[in-house]
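One chain of protein is taken out of this complex; the other chains stay put.
For reference, chains read A and B in written order, and residue numbers begin at 1 within each chain.
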Amino acid sequence: MKRADISRLVKDNIIIIALALPVILLTMTASGFMTVSNIKNIFIQISLYGIVAFAMTISIIGGEFDLSVSSLLGVVTILFTDIAKRVNVPVAILVCVSAGIVVGLINGFMVSKLKINAFVATLAMMLMLKGFALTYTNGRPINFPNPALNAFGNGDFLGMPNITLFFLGAFLITWYVLRNTKFGRNVYAAGGNLVVAKMVGINVDFYKTMLFVILGFATSVAGVLMAMRLSSGNTLFGGDLTMSVVAGVVIGGTSLSGGRGSAVKTFWGMLFIGVLFNGLQRLAVQANWQDVIKGSILIVVVSVDAILAQKIPLSQITTGRKRKEQISALPRDV
Amino acid sequence: MEVAARPKDSIKNRIVDILSNNAILFLMLLLVSVVAILYPRFLTLANFNNILNQISVIGCLACGMTFVLLIGCIDLSVGSMMSLIGIMAVTVANGGREWLAIILPILAAGAIGLIKGGIIAGVNGRLGESFITTYGAQSVLAALALIIQGGLFMMVTATGIFTRIGKGANPAYVFFALIVICQFILTKTSFGRKLLFVGSNPKAARLSGVNIKFYFLMAFMMCGLISGIAGVLLPSRVMSANPTAGTNYELEAIAACVVGGVSMKGGSGSFVNTLIGVIVIGVLSNSMNLLGLSSYPQMIVKGFVIALAFALDVVNKRRQMQRG
Partner (left out) sequence: MKKLLALILTSILIVSCFAVASAEAPAARKVFFTNAFFTAPFCAPLNAQAMATAAENNIELTIVDGQADASVQLDQIKTAIDQGYDGIIYFPADAAGSITIVNTLNESGIAYAIIDSKVDASVAETIPVFAGPDNVEMGRVAGRACVEQIGENAKVVCLMGSAGTDPATNRQKGFEEIISQYPGIEILAAQNVDGWDPAIAMSIMQDYITRFGDEIEFLFTHDDGIFQGAQQAIAAAGLTGKIKAVSTGANNVGVAAIKSGELYGSVLHSAKEEGQLGVEAVIAVMDGEIKNGDQEWFKCMSPLVTLENVAEWEGWGW
């Protein structure tokens, strides 16, 4: 193995090394960190957001971005509790999943057909969804004390929390789709270089729309599970969803400029966030300082990621100056 | 054939052009007339003053945000910056040094902007990097705003100049002055033209010898300085500082810019766009308040207007491109 190969291996798996350090240190210092119940806790904490994080990974690889998931999650919890109360649970699940897909389709339509910038389109959607849910409920959360559903949302299956099984399922599906299917390859292509993707005949509009549909679907699943877990619906649930999820994806090493990243990276990224939050609480760090630490870590990680991202492709492209210029002249769709 | 077709649709086209170029303004005029019929008090000088007073703080923030958007970035931390600056300003003002309370926080805000710009320039970041970095900064600044005075609500006990700058029409004067100065810098100086160049195509700008890092630094510093001004105006307007006062203001500021027609891709837009956007959103909120609409349906309307403004803009551009 050459020295360069080792250095590349380290760079590619930096998040695992980064994760190992706090884990070792916390195991040594915070009593009860390395226990089955605490590890379970960490996984429970990241499971629901994690489901959305994998969908967001696909979307960021495909070069798009969605601010509206945070509002959608709240809307889904409201819809689920309200309909489950008035009609029944299967109908509620059906309506919620359809709502997620419809919101995704509208976002996708705005971005791919109306050519509205994804940030603006999903910002508008975020406001509209939140306004809709708050108007509908007049700002009041809805309670739904149903012991069976609550037991499902908080229960275990073969020692694994149910919601963590959903998280692992989402991970495996995303991993498989991105790695082994034509769809996955085309998402990488569309996010990596829009112009080239169009030239080789990929239906870019379809893929862009699908990114939002997948996100809508994943968010609705997470929303239904959250409503079951908390026995209630609230517009404010998931207020920090978008940012936590994007942070997890980026910390894992998926590039915000599109075309690069993987489900495995996001898995480690979310786990890093879970360990960090759990560790900060276990060490009883004062709440305001927790925010300072979290914010600083985000800035550092993204900065370093951006620097590394610039260095790797340049060293890969060794076919001369002309090619480099050609590639850099192509527009990048952020 | 093409020549023959021209004169025929030119009159029609000209009207369509005027309408579509200013679609959002015409929609606003429509809204104003409807509200004025329902509430004659809408068209009074007093209400006009109210609207100016209500939009000025957000207006200043949007003005700073425009610099960052023009260069192709975004700053999500201006809201928490405003909270932090407000607490700093009131702390100093209550200590008796009122001029210092105005100048010092604004300079501090400029310095914070410079740091953010330094990070973005250092990593050659654009929209994506600035999005995450300034989100991190938001979390840090919001926490600092809570830490420095223990999270308390602060009353303004000063009685001099600091309490006057936010009263009556003063914030509006500050806002309009900022728009005029910034528009002048953007259109009449080489700094402004290069800023737009860097925003529209940083790589081309670098190849043609522009020091692009300098422009990223300056854009974020201007954004910092101007959000510092907003941060000083706010406590003076409401006579108190709340450590969470600026929460979500950044999204309002971005919405105003976007509605006015500043592009999120960088390099396109001006402070006149920002002015239009701020006025449209301000008049919209004021009318909805007068119509007795609670803040929740207002959110739906705002979201719809943002999407509509952008869609109109895109349709308009496409139409113009088709006609060449």
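Just a few scattered comments:
Please note the rule applied: a contact is a pair of C-beta atoms (placed from the backbone, for glycine too) under 8 Å apart; a residue touches a chain by one contact, two chains touch by 3 or more.
Just so it is clear, the structure is predicted and the values come from calculations on it, not from any experiment.
For the omitted chain, the shown partners it touches in the full complex are A, B.
When the omitted chain is restored, the residue from A:Ile142, A:Leu178 or A:Val224 that touches it is A:Ile142. The missing chain, though absent from the display, is touched by one residue of A:Ile44, A:Ile93, A:Leu114 or A:Leu165; that residue is A:Ile44. Touching the chain that is not shown, out of A:Ala170, A:Leu230, A:Val246 or A:Ala263: A:Leu230 (per the contact rule at the top). Those residues of chain B that touch the chain absent from the view are 39, 41-42, 44, 46-47, 50, 53-54, 57, 142, 146, 150-153, 155, 167-168, 234, 237-240, 242-245, 247, 285-286, 289-290, 292, 294-296. Seen across the whole complex, the unshown chain contacts chain A at 10, 14, 17-18, 21-22, 25-26, 29-30, 32, 35, 37-38, 41, 44-45, 48, 134, 137-145, 150, 153-154, 226, 229-240, 278-291, 293, 297, 300-301, 304-305, 307-308.
The definition used in the following text is that only the chains that are shown with their structure count from here on.
Measuring from the averaged C-alpha position of chain A to that of chain B gives a distance of 29 Å.
Those residues of chain A that touch chain B in the complex are listed here as 65, 110, 114-117, 119-121, 123-132, 134-135, 138-139, 243, 246-247, 250, 256-257, 288-289, 291-292, 294-299, 302-303, 306-307, 310, 328-329, 334. Residues of chain B that touch chain A in their complex: 74, 119, 122-129, 131-133, 135-140, 142-144, 146-147, 151, 203, 251, 254-255, 258, 263-265, 294, 296-304, 306-307, 310-311, 314, 318.
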